[in-house]
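Omission of a single protein chain aside, the complex is shown with its protein chains in their original locations.
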Amino acid sequence: MKRLSVAFLSLCLAAPAVLAQKKYDAGTSDTEIRIGNTNPYSGPASAYGAIGKSIAAYFRMVNEQGGINGRKLNFITYDDGYSPPRTVEMVRKLVEQDQVLFVFQTLGTPSNTAIHKYMNAKKVPQLFVATGATKWNDPKHFPWTMGWQPNYQTEGHVYARHILQTKPDAKIAILYQNDDYGKDYVKGLKDGLGAKAKSLIVAEASYEVSEPTVDSQIVQLQSSGANVFFNVTTPKFAAQAIRKAYDIGWKPVQYLNNVSTSVGSVLTPAGLEKSVGLITTAYYKDPTDKRWDNDPAVTKWREFMKKYHPDGNVNDGFNMYGYSVAATLVQVLKQCGNNLTHENVMRQAASLKDFRVDTLLPGIVINTSKDDYAPIEAVQLQRFNGKQWELFGDVISTEK
Amino acid sequence: MALLEVNGLRAAYGQTRVLHGLDFALEKGSITALLGANGAGKTTTLRALCGVVKTQGEVRFAGARIDGRATEDIVRLGVAHVPDGRGTFLDLTTEENLRLGAYTRKDRAAVAADLERVYGYFPRLRERREQQAGTLSGGEQQMLAVSRALMLSPRLMLLDEPSFGLAPLVVRELFQILRRINERERVSMLLVEQNAALALELADSAYLIETGRVVLAGSAAELKRDDAVRRAYLGY
Amino acid sequence: MTKKTLIALLLLVAVASIVPFVVSNYRTFQFTLVLVYAIALLGLNILTGYNGQVSLGHGAFYAIGAYCAAVLMDKAGVPYWATVPAAGAVCLVVGFLFGLPALRLEGLYLALATFALGVSMPQLLKYKALEEWTGGVQGIVIAKPDAPWGLPLNSDQWLYFFTLGVALAMFLLGWNLLRGRVGRALVAIRDHHIAAEAMGVHNALYKSLAFGVSAMYTGVAGALGAIAVQFVAPDSFSIFLSILLLVGIVIGGLASISGALYGALFIQFVPNLADEISKAAPWAIFGIFMILFVYLMPTGVAGALRMLSERQKRHNFPAAKNEEEVP
Partner (left out) sequence: MDAFLFQVLAGLATGGIYASLALALVMIYQATHHVNFAQGEMAMFTTYIAWSLMDAGLPYWPTFLLTLMVAFLLGVAIERLVIRPVEHAPVLAVVVVFIALLVILNSVTGWIYTYTLKPFPSPFPEEPLWGIRYMSPHEIGAIGITLLVLVALYLFFRFTPLGLAMRAAAQNPQSARLVGIRVGWMLALGWGLAAGIGAVAGMMVAPIVYLDPNMMGGVLLYAFAAALVGGIDNPWGAVLGGFLVGVLENLLGAFVIGNELKLSVALVIIVGVLLVRPSGLFGTVHVTRV
């Protein structure tokens, strides 16, 4: 019933646009919509390149199925090697030379910060950026920039709330990556703990991505006597940390950030038996989680991978992420109808109403408005039982 | 029959031609000297013979053509080179340097015997056998260079300025040993020397080279008597 | 300077001045970056090419220069043009100081020390105690300068000319320095340091000075780069920047002033070209380009051009040639 009403609503929204005159900005025509993107396809951060590649595959599928309102999506993606100066260069190329209608899923907090001002000065949408910093939800000052995923700080809040509810005597140890992403999480947790943060957090240790292991940090954290471990790490270090904590006999309650929840590429390397009891949040379906083996959406995704992205790794959550965010964009473009201007793209992106991507967890819907530039604002806690993640509690809204 | 025959040997460094068709021969068992001023092409001749520089012309060793062959292969025929600058492996020990001289030989027992014999010639090297060769004095390094060449059990030794930078007494000792090696072990030697007097004392025959060509040839005694040689190279 | 080189230089400047009016703003921005890299590469070349001290960490000086500019503009409100000499001065001092202990290090050991500097720099920039100025992991966003005096130029064009002016000044300075006594001393130290000492060249002073001057050039480039990109962050100055600079001087041509420009063109445009060729493995293509350049021009583009022009001369005056060559 609900789905029907959503469909009806979007039909209503779309109808006037179809009737109206076609309006184009640079990068669009009757046959094409040009979309720009930067991703690290080279360098130490190239793991993220999977996102750009899966988005490209998704658009290939859309185009093969006839495009959007008869227009083919022309996805122009450049390598920035995760270096902000190169992002600036590449985005200028996209905007000024390739004349894209907007950039989409540019990846990395520093990279997006580097182009933040430029995009807003140019009034070209910087849509659904691939980073979880809070600053992307600032429509007042930066009306042309919008995030997509739940932001790191609010995820930190969720864990803080859970800790306060379930373990008031917690002694918390934190391991975090020494960059904006790690620090955002830590800030979120501290904010969530409020005045108690000082007394509850007993140890913090950071690591650099260039370090081979985080063993030393885990030993440090263990010796603090903590009984709660907040693990803010990317997949490789997450797996190392989980394994090391288990091996040295440290058995705290473990909170793992959502970046590294993949069963296939984090928990399996760490050891499934060593991962029992981990708590995290989720918002999209992990394709390597047995729970979704027969899920129609995941099955559909698998077929997509086979047909359009055979080089991609089906154990890689980034491929699911890319698929989901691309699906969100397609909805925005559908809503735009024939009015393909910078302004309308931004307006439609800011008027997603209860939009549901079937690869997101059940109950998580996307809502945006002109004051709310945070598309996904709900997550659900889950615990690992040795075989698969088990959701518990309700979908938690992270809206402030 | 000559052990070494050289016909029309030409060589150049890049664009600079150094040898302009050199002809000479070396009798088996003899010591032959190449004389000449600085830059006449003596060192280049030795380098050309063992394939270190590219050449044109014909070089026969024991009747077989060796021009154009790789240095390593020429060495394997029994041609040992005592290069200018001594070619010491500075970071290796004295004994390791000597063992390298015998690198191509498979007869272990004979190599061990040769090592002893070399130490017999140069007792100083035995004292310094475990020492890093770079710490040896100039004279000791020259002895090491000669010894390393001997370790090949060579049929022909190419000696490039063995007297260079050595005290006269050391030179005398070294040349006596060279003579002894030549006599006892029938090792032929091609000697390049700037010190013509010294060379002619040791050598059986000699060639005088000027700007890449042989200008005079004969027995050591004949050259010693030659006026031009005396004036220009012997200084009396 | 011979008449011929002067004419060539003027011609080059004339062409460079026309560029921003015939290409798009985006291209102008790219050429600004080329000039920035060229200054940095000239700096590295003074140290590594001319003086033979290998640096695997010059990105660190680039970063210091960039942060100097950004912090001065952001915190102290210093106008952008004044930050460039300030960055140069800071890097001169830092480089000179780094050069002092480096005196005792040669070859591989110096490579390690500089490599370490390059790897550590982003971590230092993130360090808590400095966060107040550096903005920590978030970096600093800076404003783009507009053309002054009502010049009819947009900010990209103005920035290009500003950079071009600085680059010209730096290149002339470098040319003066390297053609004269200082340059000869640097090369003498590189080739025969003991002999140079014997000839009365003060090795230690020259080597540390080379470090300082080299860092100054790279720091000036960093400041200009920061102004052009309008953003600095630790991630902008990873060790790959240092490595890219080294690749730049080798491919441009070691110990060559013009080589800096060729190297800059290479490191600016070849990665983009590689990306155009293959999304799947852009680095692989980039690596192949590097190898091809080294194979075809082992002494760099500048070295290859020099050889070509010499061959041309020889071709024109074959008789004269032989006379010269006789030792």
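Here the chain labels run A, B and C in written order, and each chain numbers its own residues starting at 1.
Keep this in mind: a residue touches a chain if its C-beta (ideal position, glycine included) is under 8 Å from a C-beta of that chain, and two chains touch if they have at least 3 such contacts.
Just so it is clear, the model here is predicted, and its values are computed rather than measured.
Asks: Using the contact definition given at the top, list the shown chains touched by the missing chain.
Replies: Every shown chain touched by the left-out chain: A, B, C.
Asks: Have a look at B:5, B:96 or B:226 and name the one touching the chain we're not showing.
Replies: From the options B:5, B:96 or B:226, the contact with the absent chain belongs to B:96.
Asks: Among B:7, B:56 or B:104, which residue is in contact with the omitted chain in the full complex?
Replies: B:104
Asks: Using the touch rule from the top, list residues of chain A that touch the missing partner.
Replies: Residues 42, 44, 46-47, 49-50, 178, 205-213, 215-217, 219-220, 223, 235-236, 239-240, 247-249, 264-266, 268-269, 311-313, 315-316 of chain A touch the chain that is not shown.
Asks: At which residues does chain B meet the chain that is not included here?
Replies: Given the touch definition above, chain B has residues 50, 52, 70-72, 75-76, 80-81, 83, 87-92, 96, 99-101, 103-104, 132, 134-135, 138, 148, 152 touching the missing chain.
Asks: By the contact criterion defined above, which parts of chain C meet the unshown chain? Give residue numbers in ascending order.
Replies: That gives, for chain C, the contact residues 48, 54, 101, 104-106, 108-109, 111-113, 115-116, 119-120, 123-124, 126-128, 194, 243, 246-247, 249-251, 254, 280-284, 286-288, 290-291, 294-295, 298-300.
Simple rule for what comes next: only the chains that are shown with their structure count from here on.
Asks: Taking every chain's C-alpha mean, which one sits closest to the mean of all protein C-alpha atoms?
Replies: Chain C is the most central one.
Asks: From the centre of chain B, which chain's CA centre is farthest?
Replies: A
Asks: Can you tell me which chain pair comes out on top for contact count?
Replies: The chain pair sharing the largest number of C-beta contacts is A-C.
Asks: Can you compute the centre-to-centre distance for chain A and chain C, using the mean CA position of each chain? Integer Å is fine.
Replies: Result: the chain centres lie 38 Å from each other.
Asks: Measuring from the mean C-alpha position of chain A to the mean C-alpha position of chain B, what distance in angstrom results?
Replies: 76
Asks: Given the complex with chain A, which residues does chain C contribute to the contact?
Replies: 24-27, 29-30, 33, 119, 123, 126, 136-139, 141, 225, 229-231, 233-236, 238, 240-241, 271-272, 275, 279-283, 286
Asks: Once bound in the complex, which stretches of chain A touch chain C?
Replies: Interface residues on the chain A side: 41-44, 52-53, 77-79, 81-86, 88-89, 92-93, 95-97, 108-111, 113-114, 116-118, 178-180, 183, 208, 210, 311.
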